[in-house]
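Have a look at this one before I ask anything.
In this view, the complex is presented without one of its protein chains, the others remaining in place.
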Amino acid sequence: MLIQLKQTCLPDQVACIIDKVKESGYKPASVKTASNHYLVCIGSAEVDIRTIGHLPGVKDVYVVEDSNKLVSRQWRVNPTQIDLGEGVTISRTQFTIAAGPCSIENEEQVIKTVSFLKKQNISIMRGGIFKPRSSPYAFRGLGIDGLKFFSKHCRANGIKVVSEVMQVSQIELMYPYVDIFQVGTRNAQNFNLLDELGKVDKPVLLKRGMSSTLTEFLASAEYIFSSGNEKIILCERGIRAFEKEYRNTLDLNAIPYLKDKSHLPVFCDPSHGVGVREYVEPMALAAQMAGADGVLLEIHETPEKAASDGQQTLNFQEAIQTFRRLRMGDAMRKNWWND
Amino acid sequence: MLIQLKQTCLPDQVACIIDKVKESGYKPASVKTASNHYLVCIGSAEVDIRTIGHLPGVKDVYVVEDSNKLVSRQWRVNPTQIDLGEGVTISRTQFTIAAGPCSIENEEQVIKTVSFLKKQNISIMRGGIFKPRSSPYAFRGLGIDGLKFFSKHCRANGIKVVSEVMQVSQIELMYPYVDIFQVGTRNAQNFNLLDELGKVDKPVLLKRGMSSTLTEFLASAEYIFSSGNEKIILCERGIRAFEKEYRNTLDLNAIPYLKDKSHLPVFCDPSHGVGVREYVEPMALAAQMAGADGVLLEIHETPEKAASDGQQTLNFQEAIQTFRRLRMGDAMRKNWWND
Amino acid sequence: MLIQLKQTCLPDQVACIIDKVKESGYKPASVKTASNHYLVCIGSAEVDIRTIGHLPGVKDVYVVEDSNKLVSRQWRVNPTQIDLGEGVTISRTQFTIAAGPCSIENEEQVIKTVSFLKKQNISIMRGGIFKPRSSPYAFRGLGIDGLKFFSKHCRANGIKVVSEVMQVSQIELMYPYVDIFQVGTRNAQNFNLLDELGKVDKPVLLKRGMSSTLTEFLASAEYIFSSGNEKIILCERGIRAFEKEYRNTLDLNAIPYLKDKSHLPVFCDPSHGVGVREYVEPMALAAQMAGADGVLLEIHETPEKAASDGQQTLNFQEAIQTFRRLRMGDAMRKNWWND
Partner (left out) sequence: MLIQLKQTCLPDQVACIIDKVKESGYKPASVKTASNHYLVCIGSAEVDIRTIGHLPGVKDVYVVEDSNKLVSRQWRVNPTQIDLGEGVTISRTQFTIAAGPCSIENEEQVIKTVSFLKKQNISIMRGGIFKPRSSPYAFRGLGIDGLKFFSKHCRANGIKVVSEVMQVSQIELMYPYVDIFQVGTRNAQNFNLLDELGKVDKPVLLKRGMSSTLTEFLASAEYIFSSGNEKIILCERGIRAFEKEYRNTLDLNAIPYLKDKSHLPVFCDPSHGVGVREYVEPMALAAQMAGADGVLLEIHETPEKAASDGQQTLNFQEAIQTFRRLRMGDAMRKNWWND
């Protein structure tokens, strides 16, 4: 059961509602986000929700049978839209392309990439400055200095910045320079990080853990939401299975599933999902047809010289074709949906 | 190394070529198919292939580094086309839709389905008459009697029949009534069955084993080809992974991979691949964009009454929409490819 | 529900019991094995089993909630024992070691191995004569001629023969020469083969499919049992998971599970389960402590020269140590069980 409180709900009223919920055999958790106040009620007793709906201070009450409550579409039927400002919006009604290099390498690279993206009308740039690497001896990213010039050039051109945050202490450092915090697959169940990102007023792009079930994936999103942040983007990026011919096994089944069960926007990262440059475009198009609301694409002027992930990175020429085809695919989808 | 012999190659010439191959440190296997004669040469010695190319009786000689030789695109660059007669062709230039019930249940069902498919311009009908079932007490299909009326109504309407064969002894029984033999996921490494299907002059639709690597999948196709049958269709149908919200995990990465590595046509079965009716259409469209040359769709007039797999079966109304969208997707792809 | 009929049960009585079962909302399947007659009743209606227990001809009736009925321990509490003759028995009270080469290569090899096994008091020899191979160009085994001399030397020395059968037509050929038919992992869901092995009066060693769930594994055993053969040995041999440092991922959790849920003896094949010679002994000992009733071990006088699987095969010296340790482990277990 999920109770949405009125903005005007008084502390006394909240206390009274909580008492009533407990009497009904449920355990309430109070969740305040930037825009709303909820009581998430865990339990399985039978209850006539109208008796709660009539209490003073209650805006609405919903039966939510999913184990993950706040992120469920059982109560919020209209999909979540995320407004990034300057006309950039993430939603189910328009396909989003975010692109950029795996790692930010130097300012020149940023300038060239920003210029390319602007010409291509891409309004979100991805780029890693803190890099999780399997080996402690590998390149771990430029750090906050890299983020500063990455952000500077993007802002000068109306392009939004998405970059991975790896630990709690980086949130404050990165906050002034990013528009979307990305959580990587290895931190998908780093619950303390998720909790802290719940206290931030910027969106979080949450990648699926490489062995997370979809229930666990939604539970990770529930952590962020229940700590106060409603602006979450789910991102399928491939799971770990037995096949070794590609880096990960992109699980596109997840896309219609997540769109069905949750009101959050759903992205796909085909670059990591397949990990082979020649197969990135078909998998991006496939993700779109499966229903993705956006893609993250790794691009680089000269992938063969990239500091990381070159083998799965499109060059600019390839990217132009992929962008064009994704836009044609989006137009076709929109026709269907408006039928 | 793969040597293609001339049709006119004499036994003496073959013997001489074999001697030369052995001298070079390779082990040759002679493969005669309906249309060609090959020597598949296993080994890794360095050899100047021109010395073999000049021998009398040799049509062409190729270096094939893939472990699977005959199915590799390293020697046959032009994709395989399969002609089913009456204008029905399977190829990479045109998207194929095959549809029908999981199980053939009775003649009335066949009549209705054939009539529906004909109206929809679908020229291949699928339907199981020997059903592999996990439990020995479950419905195992109507058997050969079901196939007879299934085939009769299809032929009367110019529709081709694809149905699963489960054991060697069924091949001869089924032969007069099917146009494509289907090998199911549980028999994907039933090598004796594959060998026998190599001796047949009708195409084989080979499903990927639910835990087959792609190298193993191609090796299963190599069994059929090396026993004499070049008409093979590969079909991705989902692998077994950890996610339990859907029946299988459709591995669409496999599609661009298989099209890249092999000259055989590549199909997808989204009905089994996701196993949830609402998600079948998006996954069919996704498979198409990933590059599939065709799909197998489970359809039924009243899925909720189907003898098997109703939960993943489209009703006729849903199927009409899916067919239309697949055709629009195909048109879009063709434009791209003809750019 | 499972009904065991008396040996003296008359056809009329069977018919009457079947009527009663159907009236109760169950679907009965009559199963006759070499030693017993059962009615396996599928359904979920509530029924007072005493009303059936009192019918003439009924020996006993059991509630079996497991989806697999005949192999379940819910009705047969005492574990199945399998008597191979000449004092060789497979059971839960005594640990069985079966050993031998992956492939039978020649008569000399058989003579040496038999002599070694006899000296080591091992009474079951394994050896492949029909080999399932991923590549059609690999060595596929000596075939029935190899089996003849393999069997001859074993019989002369009181050693029982276990060898893999790959297709229905081989059953009759192999029957005179084997004591146990082995079904390999790739045929674990080859239901026609399982059905036919149900009609044989020799035991079947059934390996788990490399991606079979345990429910599916038991269903495969149920196929054999329900076709008439009660003598089944389950064998865990490793599943397919993501780790690539070893050939398979040996799932020893399966052993206590299978012993808990089924009355059948449970073996383990650590040679395939880990696939690395140095790790075979620890995994054999681990399987024993997990509760296995026996192991299959690949041994060879000179593993480095073996026709197949040399990298996972113990030489005779290593085998002697492993046998000794397994016997010490068995003695320790017996002490615990007799506490």
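Labels A, B and C are assigned to the chains in the order they are written; within every chain, residues are numbered from 1.
Just so we're on the same page, contacts are C-beta pairs under 8 Å (C-beta built on N, C-alpha and C of every residue); 3 or more make two chains touch, one makes a residue touch a chain.
No experiment lies behind these values; they were computed from the predicted model shown.
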Among C:Leu264, C:Ala287, C:Ala306 or C:Ala319, the residue in touch with the chain that has been omitted:
C:Ala287
Decide which residue listed in A:Thr96, A:Asn190 or A:Thr322 touches the omitted chain of the complex.
A:Asn190
Taking the entire complex into account, which one of C:Gly25, C:Gly43, C:Pro56 or C:Pro256 touches the absent chain?
C:Pro256
Identify the residue among C:Val274, C:Ile299 or C:Leu314 that touches the chain left out of the display.
C:Val274
Identified contact with the non-displayed chain, of A:Ser226, A:Asn253, A:Gln288 or A:Thr313
A:Ser226
Positions on chain A where the hidden chain makes contact:
27, 29, 40, 42, 67-68, 132-137, 166-169, 186-187, 189-193, 195, 210-211, 215-216, 219, 222-223, 226-227, 240
For chain B, residues in touch with the removed chain
240-242, 244
Which residue numbers on chain C touch the omitted chain?
211, 213-215, 239, 241-246, 249-257, 260, 273-274, 276, 278-279, 282-283, 285-291, 325, 328-329, 332, 336
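Everything below uses one rule, namely that only the chains that are shown with their structure count from here on.
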Relative to chain C, chain with the most remote C-alpha centre
A
Between the Cα centroids of chain A and chain C the separation in whole angstrom comes to 49
I'd like to verify one number: the distance from the centre of chain A to the centre of chain B, where each centre is the average of its C-alpha atoms, in whole angstrom.
38
Measuring centre to centre with CA averages, how many angstrom lie between chain B and chain C?
34
Where in chain B do residues touch at least two different other chains?
211, 215
